[in-house]
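With one protein chain removed, the remaining protein chains of the complex are shown where they sit.
Chain IDs A, B and C follow the sequence of writing; residue 1 opens each chain.
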Amino acid sequence: MTDRAYSLFEEQQGARGINLNEVKAKLKGLSIETPSWGYGDSGTRFKVFQKEGVPRNPFEKFEDAAQVHKLTGLAPSVAIHIPWDKVEDYGKLKSHAESLGLAIGAINPNLFQEDDYMLGSVTNADAAIRRKATDHLLECVDIAKETGSRDISLWFADGTNYPGQGNIRKRKAWMQESLGEMYKALAPNMRMLIEYKCFEPAFYHTDLADWGMAYNLAQKLGPQAEVLVDTGHHLQGANIEHIVAYLIDEKRLGGFHFNSRKYADDDLIVGTVNPYELFLIFYQILSAASDRDEAIQSCVNNIAYMIDQSHNIEAKIPAMLRSVLNVQTQFAKALLVNHEEVEAAANRGDVLAAEHAVRSAFEFDVAPLLRSYREEQGLSVDPMGDYLASSYGKDIAVRGKGGASW
Amino acid sequence: MTDRAYSLFEEQQGARGINLNEVKAKLKGLSIETPSWGYGDSGTRFKVFQKEGVPRNPFEKFEDAAQVHKLTGLAPSVAIHIPWDKVEDYGKLKSHAESLGLAIGAINPNLFQEDDYMLGSVTNADAAIRRKATDHLLECVDIAKETGSRDISLWFADGTNYPGQGNIRKRKAWMQESLGEMYKALAPNMRMLIEYKCFEPAFYHTDLADWGMAYNLAQKLGPQAEVLVDTGHHLQGANIEHIVAYLIDEKRLGGFHFNSRKYADDDLIVGTVNPYELFLIFYQILSAASDRDEAIQSCVNNIAYMIDQSHNIEAKIPAMLRSVLNVQTQFAKALLVNHEEVEAAANRGDVLAAEHAVRSAFEFDVAPLLRSYREEQGLSVDPMGDYLASSYGKDIAVRGKGGASW
Amino acid sequence: MTDRAYSLFEEQQGARGINLNEVKAKLKGLSIETPSWGYGDSGTRFKVFQKEGVPRNPFEKFEDAAQVHKLTGLAPSVAIHIPWDKVEDYGKLKSHAESLGLAIGAINPNLFQEDDYMLGSVTNADAAIRRKATDHLLECVDIAKETGSRDISLWFADGTNYPGQGNIRKRKAWMQESLGEMYKALAPNMRMLIEYKCFEPAFYHTDLADWGMAYNLAQKLGPQAEVLVDTGHHLQGANIEHIVAYLIDEKRLGGFHFNSRKYADDDLIVGTVNPYELFLIFYQILSAASDRDEAIQSCVNNIAYMIDQSHNIEAKIPAMLRSVLNVQTQFAKALLVNHEEVEAAANRGDVLAAEHAVRSAFEFDVAPLLRSYREEQGLSVDPMGDYLASSYGKDIAVRGKGGASW
Partner (left out) sequence: MTDRAYSLFEEQQGARGINLNEVKAKLKGLSIETPSWGYGDSGTRFKVFQKEGVPRNPFEKFEDAAQVHKLTGLAPSVAIHIPWDKVEDYGKLKSHAESLGLAIGAINPNLFQEDDYMLGSVTNADAAIRRKATDHLLECVDIAKETGSRDISLWFADGTNYPGQGNIRKRKAWMQESLGEMYKALAPNMRMLIEYKCFEPAFYHTDLADWGMAYNLAQKLGPQAEVLVDTGHHLQGANIEHIVAYLIDEKRLGGFHFNSRKYADDDLIVGTVNPYELFLIFYQILSAASDRDEAIQSCVNNIAYMIDQSHNIEAKIPAMLRSVLNVQTQFAKALLVNHEEVEAAANRGDVLAAEHAVRSAFEFDVAPLLRSYREEQGLSVDPMGDYLASSYGKDIAVRGKGGASW
């Protein structure tokens, strides 16, 4: 059945002008970084449910992440969080990762879990605390140099809960000052990826509240500063794919933190709430990928696709497997959009045909394509099934409860 | 200046047809229950900032709450949470409360902090867990009998994070079954106050998601079941005062959990984000208070006003002081609405005059009124100032850090 | 290719336990009513773009609607709006409809386009206007008797723009009074479908603002009153499928007005913004369809599926074709859910498997199924293509511009 399904699919797509060999080549280019903290315990403010078998240290996190990559071929790197993943010897962690077929990915500083940062880290009215926060950023640059990481992902919890609590404009200046100092410390090949978030944990104003603030800051800092889009960090109704297209056009889209949300920053498994939105994000990216402007192409090619979830009731490793597979599914569907067809319809003002040309790609079932691709790549044809059939989940139960968390 | 201010205010209001003696009598009728957990540590999922001096046990929580009541005369009762406030001997806690001039208020069961409840408590697919949850509810009824509490406030975290995770209709039936059993255990003078919440910690569906679900359930259960409105539990844009008016009209508004929110369930200090909304809630309540229907009057007279905040960066006791004072301020302003004027304008279709008649009451400064009222009642004229000038905040520092939290 | 695709699909679904003959039988049961006003001009408050060829009268609207039904077999009835579709002789309109293979569907009173209704229709403070509005409702009941329509769909624009503008509780009573009078006039087989809407055109409070208010009113009126869910009438974040499941469980879901929205009541073509949401609505309906309770089955079987869009830039007939086809597509996908699989996973607490069991049905491509079904039914295999290839769109251009609008 599988073979027949694929050859039928190939025929069908060929008739639409879609060459599956090209599609597969692009599938091969997709890498999705998983976060070390996605393998540990997390929760809501009401409760963290501790799972049996969560990793007890950064080394075990990489072991779990290796399962995801081994089965899918999709997740060759792992983002780390400092100090959650602080180790004596990053060389050792790097070797460990490499021995598992992995690389250390983006470095994520943490400026929200110390009492000092209650009223802000780099935007704190207290210069000593700003200094401490900036030093942590510099420390992370050093770590990135040790781990060979290209990207430092910057999310700041900084903000206020009430009008008057902080001077918005001063805090803006302090943010720029601190990041300016960090920027200077970057190696030439490194990037700062600046994240924004509309709210939480700050409930009145967040210093970097939207893409515009992150983008403007990146522009001031220089070409090595780019914007990081977390799909859960927008107000209800925001058109995320518009922001994505916009940032690419400005050559400032550095990467994504993928996750799903229905309400606020729910941090659910990617692709489970509104899979069409994820597809539309990739449609915009792929639409820009063929732009004649090489700077735009370069931006697209360097987008860091990362998962950042805080799924708190599901088994950890399968949840991550599902996440990267869902990303791959929507990416594959977006590869089936016939951009010429969309453009032609749009240019002649045929709204219905243009819309249909996009949506109909989403409606295809890409399972035959992905099976064929996985076979060719020597990957598991059924990564979730194979994982569940393996003993890994049971084996790690010896770790017990109470492992890593945030 | 104070006397002149009050006599001027009296003159001004008299000219509008507002009799300040009647206003003061109504001010005297306002009681706001504070929550025991509002005196302990709380936070966001990112961090709980531990404060020095937070109470280490239920007894100390009542001591802190007594400060709020002593200074304001507004907060004569304290809601407790089980098991956070579980004690061997509730009689002892009750005596302690009474010795401080306080009463034990509503009992709040907790069905969200045990591993068993990860996938639901009274709506769990596992009958044994539902049994356990129902038993906890029954235990709380028993506690209420011991403490002499009239109200049991029911908030359920129950819900799902993904489509398919649970059968929505079965869960609805289980909820009704469990609460039906609890209902039967109530003493004749007791009430179940059923809370609803649009999301968090469940991110796909919440079993009691809106007022309609809570109301419908209350109707099925019987007259001792009423709806509890938490001002932070609505989707963006919801007109809360409309819901309040509606529930009063159906004689099913049991009480409030007051707090402020700009985004989600931010749980900020009451009256700090949109004070006009709080005023408009009281405007609806006071508009119904003079209804000829005695059942409506009775409903209004039995509304339980309760604070439920999780302010996490402010000093605990002053934050609670501010909260009850802010409620009093907006209540006082609402008492200045001339309902005849509003109705007359509405009846003649004069939109501008009707709107103005409501809003202009909000624009008065009620400080002179409240000062005069406090003097007459022998209360502190400046509760916040007096608290800060007292040694209480410093004295409790001996409790150290790491007190009660949730 | 088509035959191979279908047999492969059949094999695939068979392996999952899905019998396509049963699926096709259920597909045959799907009827979607289109609205007469969906064939005329409409727009936003900024501009109505007049299209060439829009129908000039109710008779032409039915002719256009007949195209949609002829090609899809999905749209056998047409809802009408009074007075937009007022005619001298409804018998004549009915015969005209029947000659086109159509029936007259729901009657939609209009209580928002006369100056008298500026401050409310059935909730107006002026008794004479309430009388006039109620008389219009009674007139619509009479029309329904003439047209043989089972359903009267009730949407009220009634609400206020400012606090104080109207007495919320009085308006509630007036609404109930008016609808109570209308209810008594219903023939035994007729239904009142009560719609709700969170806002627009009222911007402070809307008298029937949410499902809870519509449901509560329906309960008071009697068993012939049910709730009508317009998918565009909710606050951001509302879980519509939850409301759907809830109303079915209460046997009060009367029907749908389908359309798409990203922001407010955008009234776009169904299934274009978040197709997964439409699928999940059908998943809930189909999950209830097999309930043992006959009253629930009866509720499900009598749900009126109706389109209510105001697509304003697309060609009218193709937009309606797309709409009914999109509904059919998501309905077909929902028919592929294996409910036993979902329930089993949910019951054992396997969140990931339960979610996957639902979502994976959505990921299938139902094109082979629908092609096969259409062939068997003697319908157009490519309704949109056939319509565009026909001369109908050009033929109606003789009608010119400036046809029916609202």
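Keep in mind that, in the parts below, a contact is a pair of C-beta atoms (placed from the backbone, for glycine too) under 8 Å apart; a residue touches a chain by one contact, two chains touch by 3 or more.
Everything numeric in this text was worked out from a predicted model, so none of it was measured.
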| item | value |
| --- | --- |
| Residue in contact with the excluded chain [from C:Leu30, C:Ala264 or C:Met384] | C:Ala264 |
| Residue in contact with the excluded chain [from A:Gln50, A:Gln113, A:Asn239 or A:Ser405] | A:Asn239 |
| Identified contact with the non-displayed chain, of B:Tyr117, B:Tyr263 or B:Tyr392 | B:Tyr263 |
| Omitted-chain contact residue, chosen from A:Leu27, A:Ile107, A:Ile152 or A:Cys198 | A:Cys198 |
| Contact residue for the chain not shown (choose from A:Asn57, A:Asn216 or A:Ser405) | A:Asn216 |
| Touch residues of subunit B, complete complex, unshown partner | 1, 4-5, 8, 11-12, 236-237, 239, 262-263, 269, 272-277, 313-315, 318-319, 322, 329, 351-352, 355-356, 359, 362-365, 367, 384 |
| Touching residues (missing chain, whole complex) on subunit A | 119, 125-126, 161-169, 172-173, 198-199, 204-205, 209-213, 215-216, 235-239, 241-242, 245-246, 248-250, 280, 283-284, 287-288, 291, 342-343, 345-347, 349, 351, 354-359 |
| Residue numbers in subunit C that touch the chain omitted from display | 42-47, 49-50, 112-113, 115, 118-119, 157, 161-163, 198-201, 203-204, 236, 261-264, 266, 268-269, 272-273, 310-311, 313 |
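Keep this in mind: only the chains that are shown with their structure count from here on.
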| item | value |
| --- | --- |
| Interface numbering overlap (same over half, different under half) for subunit B and subunit C | same |
| CA centroid of subunit B to CA centroid of subunit C, Å | 40 |
| For subunit A, residues contacting two or more additional chains | 236, 262-263, 269, 272-273, 313 |
